[in-house]
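To start, I am sharing the structure in question, which I have written as structure tokens.
With one protein chain held back, the other chains of the complex are shown just where they sit.
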Amino acid sequence: MKESLVDILCDPLDKSDLELHVTKREGDEIIEGKFVGTVTGEEYPIEDGIPDLRPPDMRDE
Amino acid sequence: MKESLVDILCDPLDKSDLELHVTKREGDEIIEGKFVGTVTGEEYPIEDGIPDLRPPDMRDE
Amino acid sequence: MSVRDEFDAWAADGRDRGMEQRHWHTAKHVLSRMPVESGDAVLDLGSGSGYAARALREAGGAGRAVGLDGAPGMVENAREYTDDESVEFVVGDFGALPFADDSFDHCFSMEAFYYAPDPLHTLEELHRVLRPGGTFYCAVNFYEENRYSHEWQERISVPMTRWSAPEYRAKFREAGLYVAGQDNVPDREVEIPPADEFPTEGFETRAEMVERYRELGTLLTVGVVP
Partner (left out) sequence: MSVRDEFDAWAADGRDRGMEQRHWHTAKHVLSRMPVESGDAVLDLGSGSGYAARALREAGGAGRAVGLDGAPGMVENAREYTDDESVEFVVGDFGALPFADDSFDHCFSMEAFYYAPDPLHTLEELHRVLRPGGTFYCAVNFYEENRYSHEWQERISVPMTRWSAPEYRAKFREAGLYVAGQDNVPDREVEIPPADEFPTEGFETRAEMVERYRELGTLLTVGVVP
């Protein structure tokens, strides 16, 4: 995903802002990292360039 | 035309209300008569059941 | 020549019915998309023979359908062809709609809008007479991308406005309407002769005629009142 996507993403639970933590980039692309809900504190993983913004209880892992 | 049409008609010039004058009816139908603009005083004829609500200067008669 | 003079002549020589027949090929698809609910009041802008107002009542379930046309001869014909108490016809001009604010739920117009002396003003008038959420289904065959239509102006004395598809969207927005959709509705019914019969009166080649009817067809722009 591109960093610019952050502008329109929000926490699915309460629509509050997300904080982006990047652990791996490739050029413009964010490959690994996570979003953290600034209000809920929930974590949303970014793996292989794909952010998983399902509510945490829908991630069955 | 039906009398109920009056509910949605207005003076084309300034959108103010019209007053209906009927000279001939057939059942529910108004066949002859005229509308008079309550503000503009303009007259709009009803002939053969058809109201002519063009701005008066567009009626070339 | 005035709208009355030009189109009363059409009404007198049967061109109203001729148009109905040709326009129906695409008009029926346009009409069937309209979100008319039972009891709605609908307006047909430039009603000609009146077929659209009749269809919106019969098939569309509208409670009241009103056709407006600037040519008294057209309105007389439309009235004569109509046998439905809830379909009414009014002589009026696109430049000064004789309807109160929020009078209609939806408005349809086929091959008529571009005759408006000031089309942007007519869009503003439609904005006024339609209730919030009401739609304007504006169908035209005369438009910039349809180069086969460009010469029509030569044969019609009333000045015509030739917008492109993007211009229709821009002008709708300028008048304060949302643009809910736009597309080319193909005419799949007009018969297209085999290639060796071309050139015909209207087209140099079969490919041109295919482009005109099956691809360009009728430009539909759908506006919604905020």
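A few notes on this one:
Letters A, B and C name the chains as they come in the text, with residue numbers starting at 1 for each one.
In this section, contacts are C-beta pairs under 8 Å (C-beta built on N, C-alpha and C of every residue); 3 or more make two chains touch, one makes a residue touch a chain.
Since we're looking at a predicted model, the values are computed, not measured.
Displayed chains that the missing chain touches over the full complex: A, C (touch as defined at the top). Touching the chain that is not shown, out of C:26, C:47, C:135 or C:149: C:135 (per the contact rule at the top). Interface with the hidden chain, as seen from chain C, comprises residues 29, 32-35, 37, 132-133, 135, 169, 178-183, 222, 224, 226. What chain A contributes to its contact with the hidden chain is residues 1-2, 5, 7-13, 15, 28, 44, 48-55, 58, 60.
FYI, only the chains that are shown with their structure count from here on.
Contacts between chains form some other arrangement here, matching none of path, ring, star or all-to-all.
Comparing the centres of all chains, each the average of its CA atoms, the largest separation from chain B belongs to A. A straight line joining the Cα centres of chain A and chain B is 65 Å long. One finds 49 Å separating the Cα centroids of chain A and chain C. Between chain B and chain C the centroid-to-centroid distance comes to 25 Å (mean Cα coordinates, whole Å).
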